[in-house]
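For this depiction, one protein chain was excluded, whereas all remaining protein chains were kept in their positions.
Going in written order, the chains are labelled A and B, and every chain counts its residues from 1.
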Amino acid sequence: MASNLLNRIATFIRRRKIVDVLPYVMLLVLVVAFYLVKPIFLSNDNILVLLAQGMVLLLVGTASTFPILMGSIDLSVAANTTLTGIVAALFIPNIGVYAAVPAILVGLGFGFINGMVSVKFKLPSFIITLGTMSIMDGTGLLLSGGSPIWFQNEAFTWISKGTIFGSLQNIVVWSVMAYIIFSFLGSYTKFGRYLVAIGGGEKIAKLSGINVSKYRIIAFTFTGLLCGIAGVLQISRVESASPHFGAKLLMDAIAAVVIGGTPVSGGVGGIHRTFIGVLVITVLSNGLDVSLVHPYFQLIIKGVVVLSAVVFTLDRSKLALVK
Amino acid sequence: MPDRREKDTKASILQAENITKSFPGVLALDEVTIEVKQGEIVGIAGENGAGKSTLLNIIAGIYRPDSGLLLLRSEPYSPHNYQQANKNGVFMVFQEQGLVPSLYVYENLFLANEENFISNGILNKKKMIKEAVDAMENLNLKIDPTKLTWSYSFHERQMIEISKAFTLAKIREIEMPLILLDEPTSGLSDVEIEILFEKVKEYSARASFLFISHRLSELIELCDRMYIFKDGKNIKSLETAHTSESDIHEYMVGRKREREFYREDRQITAVGEEIFRVSRLAKDGAFTDISFGLHQKEIVGIGGVVGCGKTELGLCMAGIEKLDQGTITVEGKSIHKVTLKNMMKKGVGYVPGDRKNEGIIGYLPVNWNVTLPSIPDITVWGLPFLNIKRENEITQTFVSKFKIKTPRITTMCYSLSGGNQQKVLMAKWVAKNLKVIILDNPTRGIDVGAKEEIYAILRDLVEQGLSIVLITDDLLELIGLSNRIVIMKDGVITNEFESPPGNKTAENELVKYMV
Partner (left out) sequence: MADIVTRRKSLGIVIPVSFIAVLVLSFGSINPRFLSIANVYNLIRQTSVLMIVAIGATFVILMGSIDLSVGAIITISGIVSAIFVPKLGTGAIVAGVAIGGFAGAINGLVFVYGRVPSFLVTLAMGPILEGLALIICKGSPVVIKDMNFLKIASGKLMGNFPNIGIWAILIYCFFTFVAFRTRYGRYVFTIGAGEKASQFSGVSVRRIKIITFFVSGFLSGLAGVLFSARCQSGTARMGEPFILDSIAATVVGGTALTGGSGGPHRTILGVIIMGILSNGMNLLNVHPHVQIIIKGVVTILAVAATLDRSRLEFVK
C-alpha cells in the first residue's frame, strides 16, 4: 500500500547514509538551478545578503532542533523571536544596546514556561506551544500596537551590522558562534546525548535513570534562549521590529531541521545537522526571491517542501498510532 | 560439560526468600525462595504466567515485592529502581531490548553512566570508545562500538546488552555481576542460540546468570541448576546434569483438572458438518503448512508455547493480518480475499487476547462496546442511522444472558472487572450471529469464578450451534474445553489429538509436542 511504500522509502533514507547526503544533493541542485535562471544569484553581493538572511534561521532552526530531537515540537519559536525583537525595540530608547538583555530574558523565560508546563501539566508539546505562540503573538501585537517599531541606535545596530572581522557582518559572527556552541553541546555533553536517548527510546532512557523532566525543561529553555538571541539580531539587522515578522519562520525552521537530517519523530540526527538544512532553505528562499517568484507562491512551495521532507523521513514505527 | 561441582562451595550471590507479589486479581509469586551462587548459570522453567518474569523484575528493581527478603552477596538488598540494581551489580537483558537503537553502541553502553568520562561537562568520547573497544575484546565479541546500534541484528544487540552489564560492572568496580536473562532465545535462530550459549558459558567465570526460558532443552543444556515455577510457586529445584526433559514435564504440569470446571459433561460429541477449513496456511516468519478443519458445534483447541505462531495464525484466520499462502473455506466456499471485513461477512469473528487494547474500549460505555461490530446490521429502515432502542435491547439481552455485572448498560467499560470486561468482549461477537468464533486466550487475567462463567457461556453458545477455534496458553483449559487439540511448535503443527470427554489427554503428553 502507499503508506507501506512511503515507510520503506523513509526507513531507507533514514538508515542509509542518504540522509547524510540528501541535503547536500538538494543544495547543489538548487544552487545550480537558480544560477542558471538568474546568474546574479551567485554574485558576491547576493551571497552576502543570503548569508545575513540565513543567520536568523540558523539560530531559530538550531533552537527548534532541541525539542524535535526529543520527539516533541515547539510551535512558538517564530512568535518568540518576534516578541523578543519587539521587547528589545521598546527598551532601546531607554537603555540603548543593553535592550538586548531584557529581550533575551523574555525569550528564555517563555522557553522555560514551555518546558515547565510540559513537565508539570504533562500536556502534549504541540498544544502547549500552540497556546504560548498565541500568547506571544498577542503580547507582541499589544506592545507594538500592531505596527512596526522603528529605532535609530548606532550601538544596537552595530550588534548585527557592525563588522568585527573585515567585511563580514557581525550577525554572521554571533550566529555561527551560537551554532557552534550548541552543536558542541549537542555532540559532546550529556545534554545532547540524553535528548537523543529520550527521543529514541524514552522508556529505556527513564529506566536507565535519565531525568527526563529535567532535560525536557532545559531543552525548551535553550530553545527560548536562542530565539531571544535571534530576535535581537533580526531587529538589529533591519533597524525595526515588526509584529508580523515571523510569519514564515516556523515552517522554515521545521523544514531546515528535517531536511538537515533530524526527523520529526526524533531520536536521530543532531543539532549539527541543522546547518545544512538551514542552508538549503535559505538558498531556496533567496533563489526564489532573486528569480522573482512571488512571495505568495513561496509560501506554497515551503509548505509542500516541509510536507515532503517529513513524509519521506518520518519514522512511522515510532508512531504506533498516527493521531 | 566441565565439572561444575566445585561451585557448590562458592559464595552465594543472590538469595530470594519467600518473595510474594500480587497484581490486581492475580497472585504472581507465592512465597518463592531461590538462590544463585557465584559463577552459576541458574535457569527457571515454567509455563506462561508462572511468575518467572515477575521474579526477575523484582530482582532488577523494576517491581517491588509485597513481602519477602532479598539478599545480594549476603547483604540486604531492596532496590527501588533499576539504576539502584545496576549500582549493586545486577543487570537485566530485556526481552524487548534495553538499548536506544539510534545511539552508537558505545553511547548505549555508558548511557546515564558517563560520570567517569566527563571533565568540565564535556564527554571524552575517545576514552569511552576505547573502554568500549577493550570491553568487546575482553568478551571476545566482534562488535564495533562506533557503529550505530540499529545496524546490528537482534541477536548482536543482545550481546551488546550483555557487554553493557560487564562494562557498567567494571565502572562500579563490581567483580562478578549478576546478569538476568529474560527469555533471551525467543527471536533467535538456532545458530544464534548456540552462539549465545557459548558466550554465556564463557562468561560464567566472571558473572552469575539467571536465565528464564520455556524451552526445556535449552535450560538443560545451558544451566547448572534450575528451578521449576508453577502458578507462582517454586516447586522444584534440580541439578540439570541428571535431568531429562520428561522429568521436567511432570513437574511443570499435572494439576488436578476438575471436569466440572470445564463443563466437560456438556462437551458435544455429535458434531455437525465441517463448517470451517484451513489448508496449507503460511505466513513468513510465523507459521507454515497449517491445515485443519472445524465442524459445527465443535471446539478445536490450538496450543503451544509463546512464539509458536498460534497467535499470528489466529490473526490471519480472522483476516486482520495477511496470509502469504493457503486457503480458508467457510461452509464449503473458499474465501477470495481474506480480510477482516470479508471474514466477518462470512460469519467468522475474532476475539483478541489483548482485551484492554484490542478488545473492548474502556472509555466507551458497555452498550456501545457490545454493539460495535454489529452497527452495520442494526439500522433504521436501511439507512445508516443508529437504532438506539435496538442497541439497548441487544445489550440488555447479553447483560442478562452472560450475567455481566454492571450498574447500567451505559457504564464505562473501564470500571468493570476483568471478568466482566471479557464477557462484554464475548457479547460483542456473539451479538453478531457468527458461525465461527476464534478466541485468543479468552480467560487471560480473570479470576476463577469468572472463568467458570465464561466456560458455561461457551458451552451454551456451542449448543446453540456456534463453532469455536480456541487458541490458548492455558493447558488445562485447552484440554478441558476442546473436542480436538492441535499442537504447534515453531510454526508448524506437531500433533493432533482427539479429546473426548472422559478420555482426555494428559498434560505432559501435550507438552512433549510443544517444547
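Everything that follows uses one rule, which is that contacts are C-beta pairs under 8 Å (C-beta built on N, C-alpha and C of every residue); 3 or more make two chains touch, one makes a residue touch a chain.
Every value quoted in this text rests on a predicted model; they were computed, and no experiment measured them.
Across A:Val25, A:Met177 or A:Ile300, the residue that sits in touch with the chain not pictured is A:Ile300.
From the options B:Phe166, B:Trp368 or B:Tyr513, the residue with contact to the unseen chain in the full assembly is B:Trp368. In the complete complex, the hidden chain is touched by one of A:Val31, A:Leu48 or A:Leu141, namely A:Leu141.
Although one chain is not shown, part of subunit A still touches it, namely residues 1-3, 6-7, 70-73, 75, 117-118, 121-128, 130-135, 137-139, 141-142, 146, 202-203, 248, 251, 254, 264, 266, 294-304, 306-307, 310-311, 314, 316, 319, 321-323. By the touch definition given at the top, subunit B reaches the unshown chain through residues 320, 340-341, 344, 350, 352, 357-365, 368, 372-373, 375-376, 379, 384-386, 388, 410, 412, 428.
Criterion: only the chains that are shown with their structure count from here on.
Partner subunit B is touched in their complex by these residues of subunit A: 15, 188-190, 193-194, 196-197, 199-201, 204-205, 207-210, 267-268. Within the complex, the subunit B residues that touch subunit A are 62, 81-83, 86, 98-103, 107, 111-114, 118, 121-123, 125, 150-151.
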